[in-house]
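Input: a single structure, listed below in structure tokens.
Excluded from the complex is one protein chain; the other protein chains are retained at their positions.
Moving on to chain A:
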Amino acid sequence: MRKTTKWIGLTGLVLFSAMLIFAIFGPMMIPYDAYKASGPPFQSPNLEHLLGTNDMGQDLLAELAVGARTSLFIGIASAILAVFIGGLIGVLAGYIGGRFETVVLRIIDIVLTLPFLPLMIVVAVYMGAGIFTLVFVITLVMWAGKARQIRAQTLSIKHTGPVLAAKTMGASHFYIFYKHIIPGVVPIFIPQFVTGVNAAILMESSLSFLGMGDPLTKSWGSILFYANSRSAFLTEAWMWWIIPPGVCIVIVVLAFSLMGYYLEERFNPRLGDYSVREKRKKQLVKTKEHHSSKGVLLSVESLTVAYPKSGDYRSVVDDISFAVKNGEVLGIVGESGSGKSTIATAIIQQLKRPAKESGEIYFEGNLVQHFDDEGLRQMRGKEIGYIAQAAMNALNPVIRIDKQLQEAIRAHYQLSAKVMDERVVEVLQKVGLDEKWRFAYPHELSGGMKQRVIIAMALINKPKLVIADEPTTGLDAIVQVEIVQLLRKLQKELGISMIYISHDLPSVLSVTDRLMIMKEGRKVDEGPSVELSKLSTNPYTRVLIDSIPTLYPKKETVEVSR
């Protein structure tokens, strides 16, 4: 991926350099004056005139080379001006703030709302056609967008630690500017400039095509303007007259797009990936099918998950084996980053790319890595329920609660709308939510209520196994206790197996039968919960147990620490 990005950037640079060389040396190499007739009109390409001539007998290649100078000059000059002016205004607005900023933002909004092409035309008409008119009007419409983005960057720097520290220590404005703001903002000037040239060249060509360019200087756009107004289409020469300038514009604009893409990825890489897997490849060949000892629902054997890191793979889960029996609750405990959640996503085969997985996961004796997409789909939600972290975002913000619950049923069963609604009401009651909430959207619910919905969603199809991945994160202490108690109650009631993942040992001890302690991707300890909490001699387990602030044993009066 990173390699492709580099190639894209390099391609852009090469294309642009080629055009630049053409613009600089072209007019010197081509023996014709672009402004004087040097052959018969409408000459088809021959050895003398490589691209032929136009209606006035001017050499088209010479025109193209001269046009390159004009177009590149206008594009680059207006981009520099726009970034410079926009940058200056943006930095000042962000840094000074207050009323000045409000006024500047208003002006920016107005400029951005005005239809830019008509605005440029109207202003250009009154100023009179010419190169500097073009540079002026392009800058006029382009500075505002630049100013807005550079202001945002300035703001984010202004509120960083070093700047605040410098301020408290009484640093002068000049010092802060020179030492912090400028070095922080200048890097984004470069991609801004690149995208600016891109847009400016397109605008220049449009304006020149409409006859706004200098009538005495040729640019790619104005060559096309003349071709259009003198009906080049009707002549034999149209191809040689119209195609080359267009191709040149495309090459330059594309070159800057590609360079812009590269810079964007480089300075501003998109974080996070999504969990859609590649089409399944059957990479595990020798397996023992029907590997089921009695009463074992899930068994994980030497599971290893690795992510690429600086050319190599780094394991986040390292050779983990464990089993979950029917009706059993297994707790997995460890610090954040110890690989707990990765185990959860590996079981339902939703590891995010580019994870690399090895080892075997058997569910009811079947190797899940051998399931095809449809098999996995049927396992998820029906056989295995997944309770995500109570993060803000686990429910889809634009879909109503009842629709999201019904969808979970519909994925596996065909039921009438009425029966489905009854199921939804029933399961909501089970998790202690009033049925009226099913008509609400997620943002109307509190954190604890959302988590109840997520639990309801995981249980709605009465799965055999539920994986609860830190189900109480982000909730306040009282709600945490309620959620934990609810989970335990439901687990007992339904007799399901559960994997309970948490870094919060007290809550884990109150729910689980057996416990697995993890550190840095490895299993460090395992055993029945009660035993482990009292008798384990493993130093890491002891550290965890001993750090529980209050005496724990009485489950009902737990004081949960956050």
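The rule is simple: a residue touches a chain if its C-beta (ideal position, glycine included) is under 8 Å from a C-beta of that chain, and two chains touch if they have at least 3 such contacts; residues count from 1.
The definition used in the following text is that contacts and distances are computed from a predicted model.
Engineer: UniProt name of the unshown chain, from "Cytochrome-c3 hydrogenase", "ABC transporter permease", "Glycerol-3-phosphate-transporting ATPase" or "Pyruvate dehydrogenase E1 component subunit alpha"?
Structural biologist: "ABC transporter permease"
Engineer: Identify the residue among A:Asp372, A:Glu444 or A:Glu531 that touches the chain left out of the display.
Structural biologist: Hidden-chain contact among the options goes to A:Glu444.
Engineer: Looking beyond the chains shown, say which of A:Trp143, A:Phe189, A:Tyr386 or A:Tyr500 touches the absent one.
Structural biologist: A:Tyr386
Engineer: Check each of A:Ser172, A:Ser302 or A:Gln378 against the chain that is not shown and name the one that touches it.
Structural biologist: Hidden-chain contact among the options goes to A:Gln378.
Engineer: If the hidden chain were put back, which residues of chain A would touch it?
Structural biologist: 1, 4, 106, 109-110, 113-119, 121-123, 125-127, 198, 202, 205-206, 209-212, 221, 224, 227-228, 233-234, 238-239, 242-243, 245-246, 249-250, 253-254, 257-258, 261, 270, 272-276, 345, 348, 350, 353, 373, 377-382, 384-386, 388-389, 391-400, 407-408, 410-412, 432-434, 436-437, 440-441, 443-446, 448-449, 452, 454, 457, 478-479, 482
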